[in-house]
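For this depiction, one protein chain was excluded, whereas all remaining protein chains were kept in their positions.
Letters A and B mark the chains as written, and numbering starts fresh at 1 in each.
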Amino acid sequence: MRNPQLNSQGKLQHLLTTEGLPRDIILAILDAAAPFAEVAEREVKKLPLLRGKSIFNLFFENSTRTRTTFEIAAKRLSADVINLNINTSSAAKGETLLDTIDNLSAMQADMFVVRHASSGAPYLIAGHLAATGREHIHVVNAGDGRHAHPTQGLLDMYTIRHYKRDFTALTVAIVGDVLHSRVARSQIHALATLGVAEIRVIAPRTLLPTDVERLGVHVFHNIDEGLQGVDVVMMLRLQNERMQGALLPSPQEYFKSYGLTPERLARAKPDAIVMHPGPMNRGVEIDSAVADGSHAVILPQVTFGIAVRMAVMSMLAGGS
Amino acid sequence: MSNTQRLANLPEAEALLASLVKTMLPHVGPDTALVGIHTGGVWLAERLHAALGLKLPLGSIDVSFHRDDYSSKGLHPGARASSIPFPVDAAQIVLVDDVLFTGRTIRAAMNELYDYGRPGRIDLAVLIDRGGRELPIGARFCAYTLPEPLPKSQELVLTRGSEPTPSILSLTLKDRHDA
Partner (left out) sequence: MKIQISNGRVIDPANGIDRNADVFIADGVIVGVGKMPAGFEANGSLDATGCIVCPGLVDLSARLREPGYEYRATLESEMAAAAAGGVTSLACPPDTDPPLDEPGLVEMLKHRARLPEFAHVYPVGALTEKLAGVNLTEMAELAEAGCVAFGQANTAIVDTQVLLRAMQYAATFGFPVWMQAQDPFLAKLGVAHDGEVATRLGLGGIPVAAETIALATILQLARETGARIHLTRISSAVGLEMIVAARRSGISATCDVAVHHLHLSEHDIGYFDPHARLDPPLRSQSDREALRRGLADGSINAVCSDHTPVDDDAKQVPFDEAEPGATGLELLLPLTLKWASEIKLPLVHALARVTCDPARILGVEAGTLTVGAAADVCIFDPQAAYPVNRATLKSQGKNTPFLGLELQGRVRGTLIDGHLAYDGSWT
């Protein structure tokens, strides 16, 4: 079965996941993003590449932040951006996901940026476009369920490369709710493809999916051991609704066991960087002293995120 | 007419460079800024910058983001960041490219420059004008114009030497693969 995000020539048709994304495509995206990052420094932060193209931001799940970064990226490429927040209540009124796609396709869409609560929803859309002969429309997964958030994974790779250059010598620790995290999955696949020396995940058992080792990671339940000697610490967001209940007893206990404090960070390499996809829960997964400290590269991640999304969009939409 | 004949008639790049320096010298001043267009134009601009003794730092432009063949050919894989290390507003800018052909690259470069501000003046300096213009663009400084336009199936390529003379420039004629 061919990975549906690549076309028959092996070129990127959609961006759905970092899993199985060839190394040269990942590197091409990171390379392409570098000059886009520079555009942000200019007086006119706009390029004409996607002039006349219509990009639909289809957010079936609310996320102002991710939607905004995609919107900025598309606008800097001179695309026409249409934002649609399709909450579940209007979906419940009857129109199916594929009906929505058919309608928007009829409006001459060139690209769908899709956020959906169900894992795999962008695959359904990509498959439908292929089955109905509309391969010229591209799909970018902006986060599907627990499955993938590939642009976040790629911007994280861009950030790591920016600070660390070479991936192959790095030990990277991912800390927090891996079970529910599409970000973690996209990070793990991209890191593995780029050949980092070791990927660690650090979390209590309730926040790790079954057989997570099969993704090629080393599991640590003790954060002090897990952070020993790492080059990169990637924090994950803990959703409010998961801070209490059957997964965790309380945010306080979580912070006590897994919160990233300056003392714990001291176990990592002296030049370690700390990343977080945002929004942060200060005092739950990360101490403010770390979030605002010299190791944190959390704000540069946001800046790079726009460049990486510009690179992805312009790689997908160009060429005929 | 055969390639070898054309090659025989083709002047040496270094000689053209010397002549370009001579042409430009009376027209540059302390506020003249050079911006080379990747890749050949940047090599040329580096040499010109030194020979003309210019004070403002050298700029470079990659026109990938402004190319008008994006929708047919896609994003150029080797795109680099442009670098304009001086204020563009009101600047006296000389764009530098190796070969002037259709004029499309120059159009894209001017668009790119405007993303940084509003230049006071833009001139164009090229080593060689091969003819075949598709836009109303001309070079103020041009070291050599081919007596008749080169066929579209061929291209002039500027190359840079290797050790021990890495900055020595030379021109060669090649068949175009994408024609």
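Note that in this section a contact is a pair of C-beta atoms (placed from the backbone, for glycine too) under 8 Å apart; a residue touches a chain by one contact, two chains touch by 3 or more.
These numbers come from a predicted model, not from an experiment.
Looking at the complex as a whole, the chain kept out of the display touches A. Considering A:108, A:168 or A:210, the position touching the chain not shown turns out to be A:210 (whole complex). Only one residue from A:58, A:148 or A:196 touches the chain missing from this view: A:148. Across A:9, A:96, A:168 or A:294, the single residue that touches the chain missing here is A:96. Of the listed positions A:48, A:120 or A:278, the one in contact with the omitted chain in the full complex is A:120.
In the full complex, chain A touches the hidden chain at residues 1, 3-4, 19, 96-98, 116, 118-121, 123-124, 127-128, 144-148, 182, 185, 209-212, 214-215.
As a working rule, only the chains that are shown with their structure count from here on.
Look at where the CA atoms of chain A average out and do the same for chain B: the two points lie 40 Å apart.
Interface residues of chain B facing chain A in the complex, by the touch rule stated above, are 62, 64-66, 70-75, 77, 79-83, 88, 111, 114-117. Per the touch definition, chain A reaches chain B in the complex via residues 28, 31-32, 34-35, 37-39, 42-49, 311, 314-315, 318-320.
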